[in-house]
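These notes concern the structure reproduced below.
In this view, the complex is presented without one of its protein chains, the others remaining in place.
Moving on, here comes chain A:
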Amino acid sequence: MLKPEINELLTRTGPGTPMGAMFRQYWIPAMLAEELPENDSPPVRLKLLSERLIAFRDSEGRYGLIDEFCAHRGASLWFGRNEQSGLRCAYHGWKYDVTGQCVEVPSEPDNNNFCANVKLTAYPLVRIGDVLWTYLGDPAKQPPLPEFEFALVPPEQTYTSKRWQESNWLQAFEGGIDSSHVTFLHSGGLKSDPLFKGAKGNEYNMNDLKPFFEVAEADGGLFVGARRNAEDGQYYWRITPWVMPCFTMVPPRGDHPMHGHFWIPIDDHNCWAYSFDYHPVRALTEAERQAMKDGHGVHSANIPGTYRPQANKDNDYLMDREAQRAGETYSGIKGIAMQDASLQESMGPIVDRSKERLVSADTGIIKARQRLRKAVLALRDEGVVPPGVDPAHHRVRSAAVVLPRESSFIEACQDALTASPGVPQSTV
């Protein structure tokens, strides 16, 4: 359980909130690159950390992320014309460049410098991999660009999707490090999902339903290890890294691509679940890429042209009681992404953590909340830069390994848990 005031502290991310200030220390995914596919493509409305923004790509291919509303009389620039290196408001024709600078006020005489003094709030928008990243903090403190491996491998080795989740970011994120639900909620998928099935590790998963857990601190966050019995008195370990504030990875299965998530606050009641898959040393196959697009693995099948899952709260997530009864799915919901999302959304937009009854298997979550709280307060009270800002903290990987009983995973897996270009993942 968490005291109500701590729950508030960790869940509110709008401007002026302590957690909002913390999120504004990091480069975070703002959108997928595919949302701005070409120069002068239609502008995209988006909300991030409770700020309404508009993203566009100008005639020279520069990306811009600016205040959604025109400085003149507040019309949405979503209706604007993206033309000749700027976004022009459809109402009276004021035009802005990617830095938010107003470059033309048609009603004013030529060469008048009125517009020089008009500038909308703007944030950087930078493409790395399939993601456009932004930094919503103080420009003077902008950290180096992110170095997550999934975004740095060659394009043919990686795939990223996103889905809208109708819950606060924290409960979505907590699912990402909550290894104890996998045995139940996702049990169906190990046998059938094209992006999981067939791995030797799956047998250990299914043969031992009561894993032991080990939680270890990392410079940028945590490693949560789930341990099951393997043959010859050895242990099968699945190790999940968390990089603060909201990057998690799922331990790999066999030679399947590795996957993970970013949990990004839209506002306090909604978040984006970015889901990526990549293979460190080989291209994704056509079949794998297709499976991802079809919503298998950690991805979701979205309503075409949107990032809202087809199974969503308006249709009860397409609950299938027959599949539930037959054991094809544990909860009756198809696909691991929506299995998670359905339950997390059912908790309410912001779950009341003062009502929980936690058990020792929840220690990873307890520790993560504690690290978040400490970092938020250290930033607020002493200006301490939180863990996870330094790109060195981004170079982590998940791992699935079999170790002798006496090994400590954190000591035995130093290399396995470090992202190294060209080195295959450690997986069973």
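What we mean here is this: a contact is a pair of C-beta atoms (placed from the backbone, for glycine too) under 8 Å apart; a residue touches a chain by one contact, two chains touch by 3 or more; residues count from 1.
Here, contacts and distances are computed from a predicted model.
Colleague: Choose one: "3-methyl-2-oxobutanoate hydroxymethyltransferase", "Probable branched-chain amino acid ABC transporter permease", "Ribitol-5-phosphate cytidylyltransferase" or "Dihydroxyacetone kinase-like protein". The correct choice is the protein name in UniProt for the chain not shown.
Modeller: From the choices "3-methyl-2-oxobutanoate hydroxymethyltransferase", "Probable branched-chain amino acid ABC transporter permease", "Ribitol-5-phosphate cytidylyltransferase" or "Dihydroxyacetone kinase-like protein", the unshown chain carries the UniProt name "3-methyl-2-oxobutanoate hydroxymethyltransferase".
Colleague: Which of A:Met1, A:Ile303 or A:Ala392 sits in contact with the chain that's absent?
Modeller: If we include the chain that is not displayed, A:Met1 is the one touching it.
Colleague: Touch as defined at the start, partner being the missing chain; which of A:Val118, A:Val215 or A:Ala283 qualifies?
Modeller: Looking across A:Val118, A:Val215 or A:Ala283, the contact with the absent chain belongs to A:Val215.
Colleague: Under the stated touch rule, tell me which residues of chain A contact the chain that is not displayed.
Modeller: Listed in rising order, the touching residues are 1-2, 166, 212-217, 269, 313-323, 334, 342, 345-350, 352, 355-363, 366-367, 370, 405-406, 408, 410-411.
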